[in-house]
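Here the complex is missing one protein chain, while the rest keep their positions.
Going by the order they are written in, the chains are A, B and C; count residues from 1 in each one.
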Amino acid sequence: MSRTRTPVVADWFSGEGENFRLLGTQCGDCGAVFFPREDAFCRNPGCTGGELAEVPLSKRGRIWSYTDGRYRPPLPYVSDPDAAWEPYTLLAVELEAERMVVLGQAVPGVTTADLEVGMEVEAVPGVLNEDADTTWTTWHFKPVSTR
Amino acid sequence: MSRTRTPVVADWFSGEGENFRLLGTQCGDCGAVFFPREDAFCRNPGCTGGELAEVPLSKRGRIWSYTDGRYRPPLPYVSDPDAAWEPYTLLAVELEAERMVVLGQAVPGVTTADLEVGMEVEAVPGVLNEDADTTWTTWHFKPVSTR
Amino acid sequence: MSRDVAVLGAGMHPWGKWGRSFIEYGTIAARTALEDAGVDWRDVQSIVGADTVRGGYPGYVAGATFAKALGWQGARVTSVYAACASGAQAINTARTQILSGLADVVLVVGADAAPKGFFRPAGGDRQDDPDWLRFRVLGATNPAYFGLYARRRMAVHGDTLEDFAQVKVKNAASGALNPYARYRKTVTADEVAASAVVADPLRLLDICATSDGAAALVLSSMDFARRHGQPDPVRIRAVSTVTPQFPQTVLDLPDIATDSAAAVEPPGRTFRASIAHAAYEEAGIGPEELSLAEVYDLSTALELQWYEDLGLCAAGEGAKLLREGATSPGGRVPVNSSGGLASFGEAVPAQAIAQVCELAWQLRGTAGERQVAGARAGITANQGLFGHGSAVVAVR
Partner (left out) sequence: MSRDVAVLGAGMHPWGKWGRSFIEYGTIAARTALEDAGVDWRDVQSIVGADTVRGGYPGYVAGATFAKALGWQGARVTSVYAACASGAQAINTARTQILSGLADVVLVVGADAAPKGFFRPAGGDRQDDPDWLRFRVLGATNPAYFGLYARRRMAVHGDTLEDFAQVKVKNAASGALNPYARYRKTVTADEVAASAVVADPLRLLDICATSDGAAALVLSSMDFARRHGQPDPVRIRAVSTVTPQFPQTVLDLPDIATDSAAAVEPPGRTFRASIAHAAYEEAGIGPEELSLAEVYDLSTALELQWYEDLGLCAAGEGAKLLREGATSPGGRVPVNSSGGLASFGEAVPAQAIAQVCELAWQLRGTAGERQVAGARAGITANQGLFGHGSAVVAVR
């Protein structure tokens, strides 16, 4: 059971525990921030294009909206077809400094009944799925103060 | 080794030995012949559309052109990746009555060196590939008089 | 110079799950539209197909696929794809050919044979395809996005589950009267409430299914229509096919995040509102002049959002407009008199064309039991993946 921990997408997040952050990029010319990261070009149509440097996004944000997935999603989402489907909870989280909304699954165990729009959450490391060799890691959102 | 013989495409050919024929369809209204078969609509733009009935195509035709495949084609063409690639020979055959040209592989063993444009050939039953359960059958073209 | 083009003919293949090829559906819709127009296929100078990304090559080249099925006759061909807006893009392509003088009469066709279950991306491992990533990383199906929008409306505008259910009730009642609809029976609010939750807070009956279906239009220049004995046809007056403006701050399928507004202020209008705005500008009419609207009710909650984005009411007042009955049959501006996606289920490349078929029949006054009395002007609206959306204005 010594699986390699591999991010499901390279360079979208890094760090452990308190230091975990989603990673975006920022244009050195106009200051626009991108997540998912843009590494080739700045997408501001008024920008002639500066260097895109990696930046960590705000760790905390507020719930813009939320939902769940009551039915098993199709591939490429990976789930065990022999196990009963466990709904996941999906959050859209507004980051104040970046003025953007980012999607992410909630930490396991959090259901829509636990949530409301405007609630504060933070990005934490999580596991998306495991296969024979690999633990695929991802980001999760976790309510800051569990009621 | 009791594989089922199954045509690689349903209803494109039928019969054994001398009775083997490619099958097309013919419009009952305008007489247009189609191969591959059309079963829903006649494709003559001036035809309001008649019944499409199955018709056998001419067994014999003359070589319009020919080529071969010196490199292994990609999937969905099936070949044994562990065996050395054996080039196949591909014929385009003009059917006089139908005034059309139909493609088909030559019977195994015939190479481009054996062929010339205008040579008479006939459609014969052939095997495309075999897997664990199935012998996939097809049509081949065979020179009428081997020199 | 008039920017109008004439709708000479409209035709559809009934929506459903028929188990046949999209080519067959599209060919039947095309033949029906040609017959309705009284135009021989050989006189059509251009054909525009709305692609389906299913079905392999024939789907990618829908224009050529239908031209071949109808019988090669030398017409110009174009195939376009714009997700849910594909049909409107095809209409716009036909319109520009007519207005440019390069064609007098053009056939537009869209058809799909839907897969079972959720829409899903093509196979492969594509870390640079947002549509692949949203499934791989988040399991975010289309209904998940609809659920997010719905919950947001509840929190911000006070919409209720009962409001959402009433959209379904209204659309199902209209769909029951439409011979082309897949679902032809009325639905009660209790039935909506009793259906399974798919993506909280939305239930099965809040969310549109995926269907087989096909729709076609024969469009022509106004001159051709006159010569053809139709001096007063239904006219397409505007087709909006605009893209978003950076930063796009409303979460858009299939994105994992919105653009950031930290460096550049967001535009004054949201993307959906800008789609409608461009159509009104081009048509020279406003929402108060509409007799009816066909909007993309991928979910019940989304229909309410469209009321606001089309300017039928102020922001946040969609549910109020519904409750007042303004968008019901007999109301001020009936919405989805066809039955909408709620009654059809989505057949992606056909759907925006089908919306315009409904406008054509309503503006002709031939919509039978669904007829909106005295219909003079209508709009269609939809939005799809990747910054696609469209709105078509038709008048008589």
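Keep this in mind: a residue touches a chain if its C-beta (ideal position, glycine included) is under 8 Å from a C-beta of that chain, and two chains touch if they have at least 3 such contacts.
What you see is a predicted model; the values in this text were computed from it and never measured.
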Omitted chain's touching partners, listed by label: A, B, C
Candidate in contact with the missing chain, chosen from C:55, C:287, C:316 or C:331: C:55
Touch criterion as defined above, residue of C:7, C:75 or C:219 at the omitted chain: C:75
Residues of chain B (touch criterion as defined above) contacting the omitted chain: 8-10, 24, 27, 30-36, 43-46, 64-71, 73-79, 88, 90, 92, 97-105, 112, 116-118, 128, 138
Interface residues of chain C (partner: the chain not displayed): 1, 3, 21, 23, 47, 51, 53, 55-58, 60-61, 63-65, 67-68, 71-83, 89, 92-93, 95-102, 121-124, 126, 128-132, 241-248, 254, 259, 267, 274, 385-388
Missing-chain contacts mapped onto chain A: 40-47
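Keep in mind that, in the parts below, only the chains that are shown with their structure count from here on.
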Pairwise touch network: line, ring, star, complete, or other: line
Geometric centre distance via CA averages, chain C-chain A, whole Å: 32
Length of the line joining the C-alpha centres of chain A and chain B, rounded to whole Å: 54
Approximate Å spacing (C-alpha centroids) for the pair chain B, chain C: 43
